[in-house]
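See structure below.
Of the protein chains in this complex, one is absent; all others appear in place.
Take a look at chain A:
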Amino acid sequence: MNINLITCAEVETVEGTEGNFNVFINKAPRYIDPSRCTSCGDCAEVCPVTLPSEFDEGFADRKAIYKKYAQAIPGAFAIQKADKAPCRLACPAGLNVQGYVQMVGQGKYEEALKIIMNDLPLPSVLGRICPHECEKACRRCEVDEPVAIRDLKRLAADQFDPRDVKIDCLPSRQEKVAIIGSGPAGLSAAYHLARKGVLSTIFESAPKAGGMLRVGIPEHRLPSKVLDQDIEVITNLGVEIRTSTPIGPGLTVDDLFSQGYKAVYIAIGAHKGLSLGIPNEDTEGVRQGVDFLREVNLSGKADVGKKVVIIGGGNVAIDVARCAVRLGAEEVSIVYRRTRAEMPAWEEEIHAAEVEGLKITYLSAPQEILVRDGNVAGIRCIRMELGEPDASGRRRPVPIPGSEYDIETDQVIPAIGQRPDLSPVENVTDLSFSRWGTTEADSLTYATGREGIFAGGDVQTGPATAIEAIAAGREAAESIVRYIDGQDMAQGREIVPKENPDYRPIPKNEPVHARAQMPELPAEQRKSNFQEVELGYDDEAGRAEAARCLNCGYCCECFQCVEACGSKEAVSMITHMQQPETLELNVGSVILTPGFEAFDPSKFDSYNYATHPNVITSMEMERFLSASGPTLGHLVRPSDHKEPKKIAWFQCVGSRDMNRCDNPYCSSVCCMYAIKEAVIAKEHAGDDLDCAIFFMDMRTHGKDFERYYENAKTQGVRFVRTRVHSIDSVQGSDDLSVRYITESGELQTEIFDQIVLSVGLQIPPEIVEMANRLGVELTEGNFCKTKTFEPVETSRKGIFIAGAFQGPKDIPQSVVDASAAASSAGEILSSARNTLTKTKAPVPETNVINERPRIGVFVCKCGINIAGVVDVPSVAEYAKTLPYVDYVMDNLYTCSQDTQETMTQIIKEKNLNRVVVAACTPKTHEPLFQETLINAGLNKYLFEMCNIRNQDSWVHKNNPDLATKKAKDLVRMAVSKVALMEPLAEAELDVNQTAMVIGGGIAGMSAAKSLALQGYETHIIEQSGQLGGQALSLFHTVEGDDIQEKLVALTDEIEKDEKIHVHLDTKLTSVDGFVGNFKSTLSSNGKDELLEYGVAVLATGASPLKPSEYSYGKDSRIITSLELDKKFIDKDASLKDLESAVFIQCVGSREPERPYCSRVCCTHSIENALELKRLNPDMNIYILYRDIRTYGEREYLYKQAREEGVIFVRYSVDHKPEVVIEDDGRLFVTVTDHILGCPLKIETGLLTLASAIVPNKVDEVSQFFKVPLNDDGFFVEKHAKLGPSDFATDGVFLCGLAHYPKPIDESVVQGKAAASRAVTLLARKNIHTSGTVAQTNPAICSSCGVCVSICPYSAPSFIDAEARFFPGKAEINPVLCKGCGLCVASCRSGAIRLKGFDNDQILAQIFATAEAV
C-alpha cells in the first residue's frame, strides 16, 4: 500500500537537496492498463510477433505483448514497441506493412485486409501494381533480400474477398461531395469520405471507372475483374460513380456547387501523352502510348503494325510493347535514349518484356519519322552517349554526331510521358496551374485557390504512382471533412520524421532465407492473350515469405490483442496510443539500486562465443538448469539438444582482465555460481557428468562457501588451475576442444561437449550516464564511489546506494546494503516519518458466532485458463446443491477489482458468513480475498480457497470431464471445511520503543547510531571497558584513511548521543519475553540492572585466532596481522629497516577444523605489504597464499602489489610452508614454489601470520534469545540470501563478525541493516499476531517437551512450576507461533490444535473427498 511501483521508467534528473528532492522521471508507455490486466495471456496467444525471450537469454520465445515470466510482478502484460517500421515510413500512404505481413504470416487474411484497408481501399489492385517503395526500405536487405511486401498484400486479397471485409463507417451525413475522376485519388477520397460519414458522387468521363488503373494498365498486369471488385468495395459504402459523365461545358464545376455539393475534389489524372517533337509525328501509324493502351483496355483490341517501335523507357512503354506482342505484332522493339540502369520502368517489367521477346535498344533517340505513301515506313534514330548528370541525377544522354541510322517500322508509339488534360477545369475561377500543366494545391491540405475545391493525384503532382494518389485522396478526404465542419484544415497534420529512429536490432545470426519466387504464366502461353502473368503465391509460400519479416517495430499494431482482451480493455486502441510521459516526484531521499549487466563475451574471438552454439554464458546456463527455463530444467546443449557428458566452466571471463576487456576488478560471485552450476548440473544429469572448472584463484570467501567448494570436490567436480587461452571447434562434431597448460607445465588438450563462460558483472553505460546526470561519482571500475565508514552514501548527500552498483557482490550482501540504505534514508527523514504513508480505516466486524453457516461460493473462470477446460457453470450449479451454500456466482476474473466490489456487496446483501473462492493459488490471492472479507465486515478466517486452476485445469488440460469432476470435489471439500471455520482473533501487542545492541564494536556502534538517529532509545551492552572492538587494532582503511581517527570520531558521537546509553563492562545475564517486549538483566561489576526493550541486535563480534603453528609465540619476529597493524599504529621505526618480510595466508582458516575462509586476510596482508613497501621500497616481500581472494575492486590492490614487486608464492595445504629459526637466530621460511616445483628458502626479518577470525563464544546469548549458532560458532541468520541480518526469532537481529568475518565497510553496512530491520518493527508501534496459531490443552498435556524442543520459533514453553494453574504443562506463545503445525503433529497426547486447521475441519475436508459427485 505504501509502495508505488513505477515500471518502464528511468530517472532523468534529481534536483534539490537532502531531505527534499524533485525527481524527474521518464516513463515509457506500457501500452496496457495494469489495473485492468488479469494476466490471462489471451493477448499473447494471438500476438503474431515472436521475439526471443530476454528472460530465457534468447533460448525461448516470447511475444511482442508479454510478461517477463509467469510469476512477474506486476502481473500485467506489457507491449514492446519501437519506432514505426521503415516499410511503413517508406509507404506514401503510411500503410501498416508490418501489421498485415504478420497477419498473412498467420494465415489471417481477413485481418490482414482490415489493416490494409484502414489506409487503402484497393488492396487487390495495389497488391499487383504498387511500385513498392517499402521493399527498398526493408531492413531485410541487410540480411538477404527484402520481404515481398506487395505480393503478400495481393495474397491477402486473393485469399479473402475484400468486398467481404467489414468497413467501419461513421453514420451518414447530409453533406455530399463531388469528385471528378475515378482514378486512385478519386476512389481513395470517396472511400475515406464515406468512412467519415460523407458520401460522394464521382464523375467519370470514361465509360468505366478506375481512371489510369483502368485505361493505363493492361489486363495482363491488372485484370479488369480485379479492379471491378476493388471498386465495388467503395460503391458498397454508398459512393455513386457516374461514368461517361465528363465535366466540361455541359456540366461545369460551378454547376456541381449549384447542385448542392459542398466540396469538389479534382482528381482527373494525367492522361495526355507527350509528343516527341520530331518531324512527321502526325503521320498515320504514329500513336500515343496512353491512347493505345486506353483503346486496348476499354475494348480489348487495337490496331498494331507488323513491326512496332515504341519510344520511351517507362512502364507505359513496356506496357505498350507487351500489349503489342499480345495483339499479334511480329516484331516489337523499344528505343530508349539512356541505358538500362537509368530506365524508369520497374526491373521486373523490363525482365518480363525481355522474356516475352521484346528488343530494347538503349542509347538511341528518334530524330524523324520516315514516311512512305503517307504511312510510317521507318524511324531515323541517332546513337547517344551519357554525359553529365542532369537535374534528375541521371546522366544526360548526348547525341553522337553522325551516328544516325534508320529502323524499318510500320507503327511508332511514343510513350515518353503524360500530362494532365486540364480542359474540364481550366475555366474554373481561382484555380491556378503550374507551367507543367498541373493544378496547384496546398501540399498538406490539397486545398486549391478556390474555397471548397481540392485537387490531388496526377493532376496535382504530374504523373506519379497509384499509391501516392491514394495517399493524396485520403488526405483530401480529411481536409474536406474539416472544411465542411469549418475546422482548421492544417492543424496537427504536419508529420515530422524522426531522426535516428529506434528499431529492433537485426538478430546477429539471422539465417539467410531466399525470397519466395512469384509463380508466372510461362512465356510461351502469354502470346495472343491477356491472361494475368503473375499468378500469386499460395498460402504456404506466402506464410513462409511473411515469416521473413524482421519485425522492426516489435509490436506490429495488428491490434489482435485488443480483440482478444475484449471488454476487459486492459489493452485497447487507447492504451496502444500511450505516449512517453515525464513524472515529477517530491521525495526526501533517493536510493540507487540499478544493478549490473552480465559481461558480453562476444568480443572475445578466441572463445568463439558468438559463433559456436555450445559456448554459452553462465546466465544462459542458469536458464538451462532452471525448471522454468527453455528446456524445463532438462540439461541439453544448444546445438543438437544432446545431453552433455562433459562440461567446462571458464572463470574470470570479463573480470580480472585488463588486456582483453577493461574490467580489472574481480566480479566476486563467479567462482561460487560456477561451482553451484556444476553441482546442480550433476544433480540434473547424474554423477557421470564430468564438470571441470578452469580457474585462477578459487574465491569462495562467503559464509558456508568454502564448505560448498569442498563438497563439490568430493562430488567429483574437477578444479583445474589455469587460464585457458582459446576454444576451438572440433571438425565434424559440435564438440569443443580446449588447450591449456597444467600446473606442472604440461600442455593438455581436452574435448568438451559444452563450455560455460563464467561472465563477470559490469555497470552498463546507461547507468554510468544516469550517475553522471545525478552527479554521483564513480570508481575506476564504474561502480559507485563510497567510503569505508559511509558504505552506502554516494558523493551526493541524500542519495544512497545498494547492491551491485556499489561493487560486484552477491545477493545477501546486496540485501544487507539495501536495508542499510533504507536506514540511511530513515536517519535523515525520521522527522517526517508516517507523514505520507496511508492506513486503512477499520471496518467493524460482524459477529457470526452461533449463526448457521451461510456460505457464498465464487467460482472463477480465469478467462479461459479455467473455463477453457473446466465446465465452470456446472461447477457453480453443483455448488448450489451443497449444504449451507446460500449463494453461488461464477466470475470471469474473481480477482479483478470490480469483482471485489461486487463480492463485498453480495456478502452484505445476502448476509453471508462464510466464503469459498474456487480459483487459483492462495499463495498469491488469499490475502486479496481476505481483504474483501474484511471490507465486508467478516472475520478474514471465515474463508477457504480451492485451487481449480494450477491443480486442476492446468494439469488436466486433456481431460475436461475429469477436470470438472475434480473441481466439484475441490469445491465440496472447501465448503465442508469452511462450514466449520470460526472467527479467529489476532492479538495486538505494543512494541517497546527501546532497542538493545549487544556488542560495542564497529557493527554494534553503527547499528546503535542508526537506531538513535531514527529516533529510538538505544542501549549498547559492551563486555569490555571500551567501545571499538577489533577496530581498535586496525591501521588503515582500503582508501588509506586512519581507522583510529575514524573510530575516535564514531565513539565520540555515540557517547555524546542522548538517545544512546553505553553500558561498558556489562554482561547480559537473562532474557525474558518476546518480540516487542523483552526484559533483560544487565550485570556490571556485581550490580544488576533491569532493561526493558522491544528489539535486540546481536553484534557480539569475533577475535583473531592465536596461531598454534609456524612457531608463533616463540619469536618476536613472528606476529599476527593485527600485531603488525599495531606496529604501524605505533609507528614502529624498526619496520623500515627490514630487508625482507613474509606473510603466510590462511593460518587457521580453510582447515578441517575451521572450514571457512576468513574473507579479510588476503586484502589485509596485501595492504600491509604495500605499507611496508611505502616504508622501504627495497624490502623483499613474499606473500605465501593458497588462493588470493581480493574480491571486488580490492583486486586493484593485488595488482598494485604485484606491480610494486611483492612476490606471491602459492602453497598447497598439503605442503605448508615451514618456519625454521636457525641456531644463529636467523629466521627462515621454506615454501615449495608452485611454478618451479622446488623449495624456496626465504630468510626474513618479519613473519606475519594472517590468522583466522574466530567468533566470540556466545553460547549463552544464543540460548537467551533462542537463536542458533552454526558449527563454526557464527550465528545462523533467518535466510542465507534474503534474511542475512534477521534471525528466525522475531525481534532479534544480527550484524558484524558474529555473522561471518567481514571488513569494516561490510560491518558498518550490516550494523545499519540490522537497525533498519529493527526499525520496521519499532515503527509499527504494535504488532498483530496471526490467528492461525497453535494452542495447547493443558488438561491433557503430558509435559513431554517434544513441542518445546521441535519448534523452530521457540513458541512453546512450560508453564512455571510454581504457577497456580497447570504448572509444568506446555503453553504456546501466540506471538512467536508461525502456525507451521510441527508441534501439532508431534504431540503424542493430542493436546495441541492449530486454529484454522483444526482436526474436525481437516477431517471434514478429507471425508468430503470420499463422497461421490
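Convention: contacts are C-beta pairs under 8 Å (C-beta built on N, C-alpha and C of every residue); 3 or more make two chains touch, one makes a residue touch a chain; residues count from 1.
Please note the rule applied: contacts and distances are computed from a predicted model.
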As a check of understanding, state which of "FAD/NAD(P)-binding domain-containing protein", "Selenium metabolism membrane protein YedE/FdhT", "ABC transporter permease" or "Lipoprotein" is the UniProt name of the chain not shown. "FAD/NAD(P)-binding domain-containing protein"
Out of A:3, A:841 or A:1361, point to the residue that touches the absent chain in the complete complex. A:3
Touch criterion as defined above, residue of A:304, A:829 or A:1408 at the omitted chain: A:829
Just one of A:124, A:297 or A:589 touches the chain that is missing; which is it? A:589
Among A:326, A:623, A:1216 or A:1393, which residue is in contact with the omitted chain in the full complex? A:623
Against the hidden chain, chain A presents residues 1-11, 16-21, 23, 25, 30, 55, 57, 66-69, 71-74, 76-78, 585-596, 598, 619, 622-623, 625-629, 633, 672-673, 675-677, 679-680, 702-705, 707-708, 770, 797, 802-805, 811, 814-815, 817-819, 821-823, 825-826, 828-829, 831-838, 1014, 1280-1282, 1316-1317, 1319-1320, 1323-1324
